[in-house]
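Okay, here's the structure, questions in a sec.
Every protein chain except one is present and positioned as in the full complex.
For reference, chains read A, B and C in written order, and residue numbers begin at 1 within each chain.
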Amino acid sequence: MTALDDIIDLDPLALDRADPESVIAALAQACSNTGRWGESDVLGTLNHIDDDLRARAAWLVRRGRAFSLSLPFDMNGPQNGWRRRTNPVHTMLDTGTDAERGQGFPHGLGGADDVVAMPLQCSTQWDGLGHIFDHGMAYNGRRAGDVVTSAGDQVTGIETAAAHIAGRGVLLDLGRFLGEDTHGTGGELEDGFAITTAHLRECIEAQGSTSQVGPGDIVLVRTGRLARARREGWGQYAGGPAPGLSITTAGWLRRTDIAAIATDTWGFEVRPNEFDDSFQPLHQVVIPNMGLYVGEMWNLDDLAADCAEDGIFEFWLTAAPIPFTGAVGAPVNPLAVK
Amino acid sequence: MTALDDIIDLDPLALDRADPESVIAALAQACSNTGRWGESDVLGTLNHIDDDLRARAAWLVRRGRAFSLSLPFDMNGPQNGWRRRTNPVHTMLDTGTDAERGQGFPHGLGGADDVVAMPLQCSTQWDGLGHIFDHGMAYNGRRAGDVVTSAGDQVTGIETAAAHIAGRGVLLDLGRFLGEDTHGTGGELEDGFAITTAHLRECIEAQGSTSQVGPGDIVLVRTGRLARARREGWGQYAGGPAPGLSITTAGWLRRTDIAAIATDTWGFEVRPNEFDDSFQPLHQVVIPNMGLYVGEMWNLDDLAADCAEDGIFEFWLTAAPIPFTGAVGAPVNPLAVK
Amino acid sequence: MTALDDIIDLDPLALDRADPESVIAALAQACSNTGRWGESDVLGTLNHIDDDLRARAAWLVRRGRAFSLSLPFDMNGPQNGWRRRTNPVHTMLDTGTDAERGQGFPHGLGGADDVVAMPLQCSTQWDGLGHIFDHGMAYNGRRAGDVVTSAGDQVTGIETAAAHIAGRGVLLDLGRFLGEDTHGTGGELEDGFAITTAHLRECIEAQGSTSQVGPGDIVLVRTGRLARARREGWGQYAGGPAPGLSITTAGWLRRTDIAAIATDTWGFEVRPNEFDDSFQPLHQVVIPNMGLYVGEMWNLDDLAADCAEDGIFEFWLTAAPIPFTGAVGAPVNPLAVK
Partner (left out) sequence: MTALDDIIDLDPLALDRADPESVIAALAQACSNTGRWGESDVLGTLNHIDDDLRARAAWLVRRGRAFSLSLPFDMNGPQNGWRRRTNPVHTMLDTGTDAERGQGFPHGLGGADDVVAMPLQCSTQWDGLGHIFDHGMAYNGRRAGDVVTSAGDQVTGIETAAAHIAGRGVLLDLGRFLGEDTHGTGGELEDGFAITTAHLRECIEAQGSTSQVGPGDIVLVRTGRLARARREGWGQYAGGPAPGLSITTAGWLRRTDIAAIATDTWGFEVRPNEFDDSFQPLHQVVIPNMGLYVGEMWNLDDLAADCAEDGIFEFWLTAAPIPFTGAVGAPVNPLAVK
């Protein structure tokens, strides 16, 4: 019986009586991948994807239909300035209105160019392994200050993942499975709803054999929170209440040996968090300890509607982040192909 | 005999005696796709990719080996400030050194966040259809000023391509085919070398059956210019002399009905340009008139080495741009999977 | 009797029955300074400041007490994203936490550096003469598109004002004169309160001889709107309802031949604007037609309290904008010295 066995079926109800630090520490230890791929490893759970897995995943392309899982990147996005996170500010260096009046190029050529300023965590993104620390430690037993300085992540920067994130994607549509579809959006979970391991298992069971989750998979969890934001406006989408994974799913995330997980919410885990005074404790367990790649603010609604229609919840997925050297997160336009 | 027949075998040597405006106008007219997909079309040559093509392209994944075709995005990039294009400036909002000293989060959580400011054309990218105009006109017969204002591209912004660019990629390794490999980089063409239709055809012939180019393909042309920049430093990589496509290839680009083309150079076409006083005339023909998606500064060297080794020059390619609303270009991390 | 005589005592009550276009056109014509300083002029009303005025204004320094009239520039500012205007995003390139851990400099040196991204109109600022156009025309009879392209203001960029804005400042504390001081802030005008010429004259009369306004003066109008934002939060400070100058003050602004005017509000003129469907019509009259320099979001409260105490409303004022080449507005830290 391993530490992981002890926590894999952690009862969410027990959290009320628990000490946050102890729970976080126990989960962190049980789920740790520190040293698993050698002390120089920088990839974490992306190690679960190999060429064979990728080759088999390509067979999942049947119709050839592609879905972009990215939000638009613009000023109408979810950010509200909190933690100095703005929406992307896109400005032009040259325009068509200029071109009509002449820009000094020969033979009738005209051109437009543009510029953007943005937080790397402003919209559809991957959290890099340097994004979160646990008691001053980063992934794989490194000191946080040895990894991420003002010059960026010197070790596990997002560029290390540039060529890796392509393989089998699986959609777990919890919003549709557990939520009621009262708004024609396919079902939405309530804010504050904590998705447990039992929920995940039941959803897989209900969705059928194409939803089996195993090593190297990229798991996409749809809560319906984004659909609600589309109906009601962003409001507190960034940082406010949301459905999301319970901290008690840490064992499942570790035992399945998935390569990555992504949700349609700002913060992946349930908010408010399950301990009164905690902040993103599941992040604290899975990023620096497990080395799990976490995607946030993914647009899963169109893909989910298609999966609901044909009953096939697996697909080929590429989600290669823009490789900003030393970044602790990065924008991505994930493409699912069924 | 169509206008396209007239220009498909345009003799590069004839350019010396030609009037630039007339040549550009003739090519623009012969290669035009204006109206081809209806007057409201915004996709241009991406229309050539459909689900069937994509489904067949997925069969090209054999080993499952993935190649990122993106340069690193950082201050060590090729930009030198010309046309207000800088390299990406990546800064931190929070760091590990801060986390070690305490950031005020409970239970030992620490975090790092980051920000970037950059031109959208600074590194590995797609030119959007609003990037270039011809005599004040944008793609599909629209007035440049109706399309691209200071608010961005209101019609053909890069977000329109978000879900489309995935399919069959073909590498034409002109650097290896025509260049001498005197530096162990696989072969490099000289700066100013104009790749003609004949060169393209001969390269396809030499590379063999996996290099056939047809409708909907995404063609990657490796010149070796990037390999040279790696040996010698960026120097004039951005905007200076480079090998690249001759303006006389416009007919071939149109007749093959490819979906997109990308090179390992700053500007796709040969530089200096083939007319004394012109500036990127092939852009002027293919972007606003043909609606061709053009990729620049792609890192093709690792992929090319692999193709040279196994003799297979086709692969699955996803190259989904970050969908900045209204952008006339966008960063991309293209992923080729063989 | 000149056109200016006709409009100098324009009755604000008459606006209800008036056609906006006609009123704006009449004011624009009557107040025009087009050609007044030659057709190549780029300074507008700053021409009213000369060395003699400046030399005399220096005599106003008596105690040597200096007041910064700038808001803090940070993420807690008034901007809310409207018109892609964010608050300044300030990030670090190096920090003290890094320095403590060692940055690789010799002999114990450490350093910190920083970066900012911001709209030039985000906080305490000058509007440049290229900021507003009237029917496609910029200041001094130039076509808007000949002046301000994507490359910036080619003619009247804020850099032209770099050495000019220093001289006599006069505070007209309308908030204190007309408002009730129910919050201990010195008095605040209601949102939507239109300050008329009569109000200005009465305030000058009430404040006494140090408040006389004449050629070359830089007039600061305190409404109390900023004080209210400090009490209640920014809310709609940027772009929402506010007290401010009535469009009927255009004649007074012109006749007094002041060099510049600044207020403690987002937009200088009363909001909602006095015509139902208009947007900043007083800007339209005074910037492109009169060439008046307008300052916005100035922090006048401390200065105003001092003036109320000693009864002296004139002072030496320097307000030299950061000379961003081609900017249509610029941040400034105005310094009043009494």
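Convention: a contact is a pair of C-beta atoms (placed from the backbone, for glycine too) under 8 Å apart; a residue touches a chain by one contact, two chains touch by 3 or more.
Please read all numbers here as calculations on a predicted model, not as lab measurements.
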item	value
Which displayed chains the unshown chain touches	A, B, C
Contacting the left-out chain in the complete assembly, out of C:78, C:169, C:281 or C:295	C:281
Selected residue (touches chain absent from view) among B:33, B:70 or B:87	B:87
Contact partner of the left-out chain, one of B:8, B:117 or B:162	B:117
Contact footprint on chain A, counting only the chain that is left out	89, 91-93, 95, 97-98, 100-101, 115, 117, 150
Touching residues on chain B - with respect to the absent chain	75, 81, 84, 86-87, 89-95, 97-98, 101, 117, 145, 149-151
Interface with the undisplayed chain - residues on chain C	20-21, 24, 50-59, 61-68, 70-74, 76, 83-85, 88, 90-97, 99-100, 105-121, 130-136, 138, 143-150, 152-153, 159, 162-164, 166, 275, 277-281, 283-284, 316, 318, 320-329, 331-335, 337
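One rule holds in what follows: only the chains that are shown with their structure count from here on.
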item	value
Interface with the most contact pairs, given as the two chains involved	A-B
Homomeric contact chain A-chain C: same or different residue positions, threshold half	same
Computed distance of Cα centres, chain B from chain A, in Å	29
For chain B paired with chain C, centre-to-centre distance based on mean C-alpha positions, whole Å	46
Between chain C and chain A, distance of the C-alpha-averaged centres to the nearest whole Å	46
Residues of chain A whose C-beta touches two or more other chains	84, 90-95, 97, 117, 145, 149-150
